[in-house]
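All protein chains but one are shown in place.
Moving on, here comes chain A:
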Amino acid sequence: MRIEARLRDSVKRFAAKTALVVGDHHLTYVELDAFSDRLAHSLISHGVQHGDRVLMLLENGTEAVVSFFGIWKAGAVACPLHPSTKADKLATIIDSTDARLLITQARHRKAASAAVEKAISKPLLVVAQGEDSGVQCFEDMIAGAPDAPLPLFPDCNDLALLIHTSGSTGLPKGVMLSHVNIDAACTAIARYLKNSADDVVPSVLPLSHGYGITQMVTMASVGGTLVLEKSFAFPRKAMERLAEVRATGFPLVPAMAAMINGMTDLPPGSFPHLRYVTSAAAAMPPAFIQRLQQRLPQTDLFIMYGQTECLRATYLPPDELERRPLSVGKAIPGTRAFVVDEDGLPVPPGVVGELVIEGPHVMRGYWGDGLATMRALQPTAQGQRLRTGDLFSMDEDGFLYFISRSDDIIKTRGEKVSPQEVERALYALPGIKEAAVGGIDDPIFGQTIRAYVVLCEGAMLSERDIIRHCAGVLEDFMVPKSVEFRDALPRTPTGKIRLSADETRSTEQGNVA
């Protein structure tokens, strides 16, 4: 089923029920349907055609949710980008996707305008919450459009999402997901979480990320209520909000669990309505699990594993948590996840190999990158097999255990960061002779990013100068937290700079308090 058809179904069943809460603003199912219909009408009248890419540079909010459904109703492909994406990268993505339209908000207008200026494709720039004239206003597109519901496109195999993630080459890869892919993943998730119209799920996860998008789609599919929040920076406020909206589910990344665990004055029973919390996007240390269970004794904890390429791959039923605290569980319903050797053959329990995923949720490939697609997807008798690039093992009962990644991607705050992408940003700064980037273990964020730099002779760059430069070109979560100056960097026999595991570990631990 197409995602906007799921929304239409919920509209029929739950018309006046609240679909979305942002701050004090509530949107019913009927309103969400009407607003997204109006946006779709406007998109079409502005030239958006079936299959066109529409970029979204939006923070969590009403505009983002209305945009997703409006874009789908117009038959187009939603391409949500992290709101801190800078102009240069944005311009690259505008051109690689040949975007027809870019929806942003006043706060990010400067980066968006600079990117459109720089790009060869010239997408129409649409700005929400803007006050100045001379630009297409998001609110006008909704106010000025007809109310009539649009007929829905029939083909569920149409592309729905293009999500850009860090690739090991340092260039962002656009993961292509069809309506079938998203619907398969979200139907499976809703099944094991037993989601229903009674659910109220607050989410601070960015809607540019698969984990955030699945919250929106599962809630819209079951008729639940999504409560969007911008950040978890003030954990106490966020937890108060949880109690206030009577949250029944709450998606976490391990960094958030660490912050909740640090809250010493959270009496047990603070959240009587909270049925479940989920953890994904990075491995949850067992110590976090134990403390979180003490903090939330009446709440089920679901440990999950996934990647953008299939949205969600595995989950651990909460009743297995005590017995297998290190496992990420088994394949989500209707899919397969297993460990294979170099020839693609399943390995026996206890043997480390690569995790592969099969099922209707596996992506269609990477946008415009046939080679990367060929490496990641292998045709099988039943369809496509996704190679995750993650090393796993399986126990006697078939439960899966994450061992490590097979590339050097850094996981920080639940986001994947390619060292090469950060290194490229470093090399663009005059005065840097050599650069390498590694992850430093951090008790809260999993890893933080550290740059190792050799300066050109006579260059006078400080740590602050280098971080400032990176913050100007990279998304916030990719910016190094610290810089270490070296006289030289270790090289492999082929001349490649390579930090050994000891190299990054022997330096001091992450300095985030």
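One rule holds in what follows: contacts are C-beta pairs under 8 Å (C-beta built on N, C-alpha and C of every residue); 3 or more make two chains touch, one makes a residue touch a chain; residues count from 1.
By definition in this document, contacts and distances are computed from a predicted model.
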Among "Cell division protein FtsX", "Respiratory chain complex I subunit 1 family protein", "Putative tricarboxylic transport membrane protein" or "Acyl carrier protein", the UniProt name of the subunit that does not appear here: "Acyl carrier protein"
Selected from A:Lys230, A:Arg275 or A:Arg324 as touching the chain missing from the view: A:Lys230
Sole contact to the chain not displayed, among A:Lys12, A:His50 or A:Lys110: A:Lys110
In chain A, positions touching the absent partner: 84, 107, 110, 230-237, 255, 262-265, 413, 444-445, 448, 464, 468, 471-472, 476, 481, 511-513
